[in-house]
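The complex is shown incomplete by one protein chain, all other protein chains being positioned as in the whole.
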Amino acid sequence: AGQLVVGFAQVGSESGWRAAETKTAKIRATQNNIDLKISDAQQKQENEIKAARSFIAQGVDGIFIAPVVATGWDGVLREAKEANIPVFLLDRQIETSDPSLYTAAVTSDTILEGHMIGDYLAGLTHDKCRIVELQGTVGSSPAINRKKGFEEAIAAHPDMKIVRSQSGDFTRSGGKQVMESFIKAENNGHDICAVFAHNDDMGIGAIQAIKEAGLKPGKDILVVSIDGVPDMFKAMADGDANGTVELSPDMAGPAMKALIALKTDKTQPAKWIKTPSTLFTPATAQAEYDRRKSMY
Amino acid sequence: MNAVSPPVRPETPTVPTKRRPRVAFAGWPQILALAVVLLADRLVSPGFFHVHMVDGRLFGSIIDVLNRGAPVALLSLGMTLVIATRGIDLSVGAVMAISGAVAATLVNSGTSLPLVLAASIGAGLLCGLWNGILVALLRIQPIVATLILMVAGRGIAQLITGGQVVTFDSRSLGAIGTGAVFGIPVPVLLVAGMAGLTLALTRLTALGLFIEAVGANERSSAYAGIGARGVQISVYVWSGLCAALAGLVVAADIHGADANNAGLWLELDAILAVVVGGTSLFGGRFRLVLSLIGAAIIQALNTGILLSGIRPEYNLIVKALVVLAVLLLQSPVTRNALPVLRSGFRKNS
Amino acid sequence: MNRRTLPLVVTIAVFLLGSIACSLQFPHFASTRVFANLLTDNAFLGIVAVGMTFVIISGGIDLSVGSVIAFTCVFLAIMIQRLHVPPFVAFALALLIAAGFGAVMGAIIHIFRLPAFIVTLAGMFFARGMCFVLSTDSIPISVPLYANLYKHAIQLPGRGTLSVIAMIMLAVVGIGMVVAHLSRFGTNVYALGGSRVSAELMGVKVGRTTIGIYMLSSTLAGLAGIVFSFYTGAGSSLAATGVELDTIAAVVIGGTLLSGGVGTVFGTFVGVLIQGLIQTYISFDGTLSSWWTKIAVGVLLFGFILMQRVLVATASRGTAHA
């Protein structure tokens, strides 16, 4: 058979992690001899739906969607199904009335990520900690799920409390500005035991704010976050941060493997192809940083 | 022509006053609004006005307001002039991203600091020139002309950074965002410097008059011999410069260029600051200092929200209501109704 | 050629030229499916753009539309899914709220003589904030009405289908054209944009018209929200961010002057199609990275506007003495 054509409706490039996901997808496409058409939705769901519909119109062999939100996909998925085009969801599950509308979802468990980092923090602080939380963009599903997982984890420890929580919009300057205010509101930072950032970028911003307040991040105020971007490993290596949960940016690879299997010998893939979420600590940070620098 | 002597009139009912009439200061609503917002901040956070030194830098919430407000304050300087010519510049956020991206990538490639600054400011000027040409020469409506760069500019910035947050370690570049002179944060000094420069440029020369004239009535101004197009181009260039500086501040602050997020939606805050400062979107009269106060109001509000501990879901609603209240306060209608605020001249009925 | 129809004809020509260029480049492009998709995918944009056309013709602007769309979606999701309100009752309520919201903005603009830009910016913050207050989670809507909507689509020759939401959009455009050009309200809108002072001196009820305009825009944004919820079958508080700028761009590409007084609803419709064409082109191309996508959108926008300017200039030079 000829080369497979795959359309990938990607969210955008709002974070370093997202850019890495796109980059990995391209690498995997060349490895698997797939013609990958990427459409960048600039963080808008309507653009992703438009892109998916135009992929259907072009008659591609498979469609990958990295859903920007969990809901609202039934219509376009139904069209894809009618056109007999298999659809793979990358890095996020959706809520749908009819799961048969898509072929498989390749994702990590975002609630689990929050849970993991929460448990880790509990261990670090001996179950006693006044935590400030830097939320992601209000209404975005990683923000919702990571918060949920983390809260589940600390619910088991009555002395662990989120005392302040604000949105830093997943950005470094957002994280920094919010952290600055938290520090001032909490007795110039002395009442804060740890900061939990929904992503690494905000975590890095928080580290800067802590330093500028004359405190030592990683010690005076513990810093934990999620994503596993290189700069966070570097911060851990420098002793400024205490942990991150890596979310693998290689979502397209497993999806392509499954698609090829489906096309060549009609193997139905598993409905949920789970990618690993791994906790990293300062102990291995330097080595991990060196390994990753090239990938991003 | 001096020979033209005033004809003697037997009766002149309205003799123009010899003394220059004292024009009433028109900024009371803004100052009042700022005071109210600051007071509210003090209520939600008792230590709001408390300032002490940390690492040779002034430290405190009120300093945060000035420091965090710096990018919007810088933008609002250029934006004020653009709006005074009846234009608008939506591209400033994207230009910030570009200048930050240029600075970060260059500094990482080992270029010397003066060159880095020159290149990134140059990029801002170039962007401004492009906007100016679109508006003044190609006669594209400002909102759309600058929308083009708003969309494409962020793409250009990401092209420069390769979609990554480009981190740098340069202390000297970082100082623009986090340094301090005599305890005062560099961004605040930068705002003060740029404000002084902009004021001097517009008020010590005739440029301010030309800008106001062109904004109020472009046709009449051109007929009076003003090079209206030149004036328009120069305000967009100035806005580009201000945006470039704001971009430098933001990049230097986090020691990294975040092309996707730097300056995102700041154009709206800048426009808001200008309008809250009392400059009309229909062009004409502008007030730089009041625009800065507008920027301070917005930042005092943002900081207050962060300090207050309300849930982030409510941020926007609080912001909307406060903005509306400030606007209502300075509406000519309310001002006429409340004699305390009355200043300048009333519009008819 | 008439001075007023010229920009419209040029806009249509620009769209046709663009379509032909795309069709030559991509084999699957010239199909009813792609063009029917253009209508469906941009249905909500088309509907808000009609309202925005009225606002801009009157010399104003409405930045709140994107947030109103999102608010409507979330509101509907909560009403229908969580509170089990019958869909059509929920629709009526949503439109009512939107209309009221627009009326309040219009009243503030008129009574307090504040610039529309800022009042609707505050409105944008407020409506988006209300979304978050209602629900930060995105909520799927799974009632039969939504699930079966696609069954009412009209099959077109080729593989295209004219979906219900596309039909709603076409109806709104049609009604919008009639209101703009054949109603007293429409003339008053143009009058306001021509000169507020003169309109007042000619006896136009400026206040009533202003409120009506923003009510219309918000109501259509509410309708666009309903259509958006059909399109996605869900309510999400982050929906339709930045739609206000897309809408304004579409309206302006369609030949409406932001300074007010000049413009057509049909031109806006073509402007929406041109915007859609740009996006379809980019996703057909499929090789553009995130940043090249942005640059391409900007360049194409510039290209279309430039083409328009050149065509208008040459055409008016050719016919001026006629």
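All chains are identified by letter, namely A, B and C, in their written order; residue positions are counted from 1 within each chain.
In this section, a residue touches a chain if its C-beta (ideal position, glycine included) is under 8 Å from a C-beta of that chain, and two chains touch if they have at least 3 such contacts.
Here, contacts and distances are computed from a predicted model.
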From "NADH-quinone oxidoreductase subunit B family protein", "Succinate dehydrogenase, cytochrome b556 subunit", "ABC-type Mn2+/Zn2+ transport system, ATPase component" or "Sugar ABC transporter ATP-binding protein", the hidden chain's UniProt protein name: "Sugar ABC transporter ATP-binding protein"
Interface partners of the hidden chain - shown chains only, full complex considered: B, C
Of B:221, B:239, B:261 or B:303, the one touching the omitted chain in the full complex: B:221
Contact with the hidden chain (one of C:24, C:96, C:145 or C:182): C:182
Contact residue for the chain not shown (choose from C:191, C:239 or C:297): C:191
Residues of chain B in contact with the chain not shown: 1, 3-7, 9-18, 20-21, 23, 204-207, 209-210, 212-213, 216-217, 219-227, 284-285, 345-346, 348-349
Residues from chain C at the interface with the omitted partner, ascending: 3-4, 178, 182-184, 186-188, 190-191, 193-195, 197-205, 261-262, 320-321
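The rule is short, and it goes like this: only the chains that are shown with their structure count from here on.
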Winner on C-beta contact pairs when A-C is weighed against A-B: A-C
Chain centre separation in whole Å, for chain B relative to chain A (CA means): 35
Residues within chain B bordering two or more other chains: 158, 163, 312-313, 315
Sites on chain C at which at least two other chains make contact: 132, 136, 289-291, 293-294
Complex contact set, residues of chain B against chain A: 45, 47, 54-55, 57, 59-61, 64, 68, 158, 162-165, 167, 178, 250, 253-256, 258, 260-262, 264, 303, 306-307, 309, 311-313, 315
Chain A - residues contacting chain C, complex: 7, 10, 12-13, 19, 22, 36-40, 42-47, 49-51, 53-55, 57-59, 68-75, 78, 95-97, 137-141, 143-144
Touch list for chain C against partner chain B, complex: 108, 111-115, 117-119, 121-126, 128-130, 132-133, 136, 245, 248-249, 252-253, 257-259, 289-299, 301-302, 305-306, 309
